[in-house]
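Of the protein chains in this complex, all but one are displayed in their positions.
Let's look at subunit A:
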Amino acid sequence: MLGYYLDLAVRSLKRNKILTALMIMTLALGIGASITTLTVLRLLSGDPLPQKSARLFYPQVDPNTLDGYVAGQTKPDATMAYPDAMNLLHARRAKRQAVMALTQAKIIPQHANEHPYFSDGVMTTADFFGMFDAPFQYGGGWTADDDENRAALVVIADFLNDKLFGGANSVGKVIRINDHDFRIVGVLKHWAPQPRFYTQDLGSRDYGDGDGVFMPLQTARSMDMGPEDTECYASVTDVEHLELAPCEWLGMWVELGDSAAVTDYKSFLDGYVKQQIALGRFKRSDTALLGLMGWLSDQQVVPNDARLQVYLAFGFLLICVVNTVGLLLAKCLRRSREIGVRRALGATRRAIFAQFMVEAGIVGLAGGLIGLLLAELGLLGVRHQPADYASLAHLDIQMFLFTFVVALVASLIAGLLPAWRACVMAPAPQLKAA
């Protein structure tokens, strides 16, 4: 039977080419627009470390004064002051913990005739690589002792290793960063979490290539490298010696094995803050311990524009579906006579319904296919945009399947009404009137 319905459907669609083309294009445009924007949204709101994100947490404390404080409503600041970051780091109450800040690392090229350039740098502590599952191509990270001893060690990214050493094993070699010598201890494999969750609120690096150099925090600070973002909560007289200033510039991440460990860490954090209040350093008692994905949504990493565009595209898809229903209906109602004849010759209501659904399904599949092409075209357009996530916009298999489901469901919904109308019509009047 399906073959027969297909034949009927194709004949019927061929009979009115302009209307058919209009229906397919309408559906394709709606699908193309919504899939394009949805791909971008998925890309932006993805999990940067799927295998690890459930175990990573971001502790926050609040060293501000009581001015403007509303108990329970004021959120703690996003970053930490040096003393708190160091106290929490050295307490070692989590499985792994690291503090970090971003910096601009000036790389002096090996060849005399090349100009120096900046690479995105991270000043951090030993656990960084293990905690974030950063994969090494050569060598490895540094140790907690290296942190304390201010060893001039560095881990570099694959792209920097390619640029400086042509991709060869450079462990043990020395590079000059900000006019100081650093010995390479490790070279990362390609590692660029999207978005770069650990840089949130430390500077504005969200998507795109990962960071280039990773240095021990104390070492970098002793060489006068400064953080990219600093927030001060009291009057400052000396911004060079940030360790002593009432300024927040460090982010901290901890790895916690299970929910019991999370509860323990939160009460440890609360205890720490109480102790600081007793010492007179702190005034506010709020703390926070958000998980990785919670932290990203708290930071509103996904631009509102991307969400608004998805809304707009789905509004547009809705208009397209309504429009296709209208056109299909117009087309089917005109065929009341044909239906009357088929019914009179013994076709059941079910058969008529099936025939119309097949017709709608063909429109949907064709619309989906063209919509897929339009989505690819749309994503090509997105890739040519200047945003830092642009180059990552690709249609994946899941989105590809989603396209077809959307197309089919949309068109079947669009076909439901005309099919129902067609099959409830009484055959006799249609034959007589015509």
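Criterion: contacts are C-beta pairs under 8 Å (C-beta built on N, C-alpha and C of every residue); 3 or more make two chains touch, one makes a residue touch a chain; residues count from 1.
Here, contacts and distances are computed from a predicted model.
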Which name from "Cytochrome c oxidase assembly protein CtaG", "Cobalamin biosynthesis protein CbiM", "ABC-2 type transport system ATP-binding protein" or "FtsX-like permease family protein" does UniProt give the chain that's left off? "FtsX-like permease family protein"
Pick from A:41, A:261, A:290 or A:329: which residue touches the chain that isn't shown? A:329
Thinking of the whole complex, not just what is shown, which of A:52, A:266 or A:421 touches the missing chain? A:421
Just to verify: which one of A:91, A:312, A:405 or A:428 makes contact with the chain not shown? A:312
Filtering A:133, A:179, A:258 or A:396 for touch with the omitted chain leaves A:179
Since one chain isn't shown, list which residues of subunit A touch it in the complete complex. 19, 22, 26, 29-30, 33, 64-65, 67-68, 104, 106, 108, 115-118, 178-179, 204, 232-241, 304-305, 307-309, 311-313, 315-316, 318-320, 322-323, 325-327, 329-331, 333-334, 385-387, 417, 421, 433-434
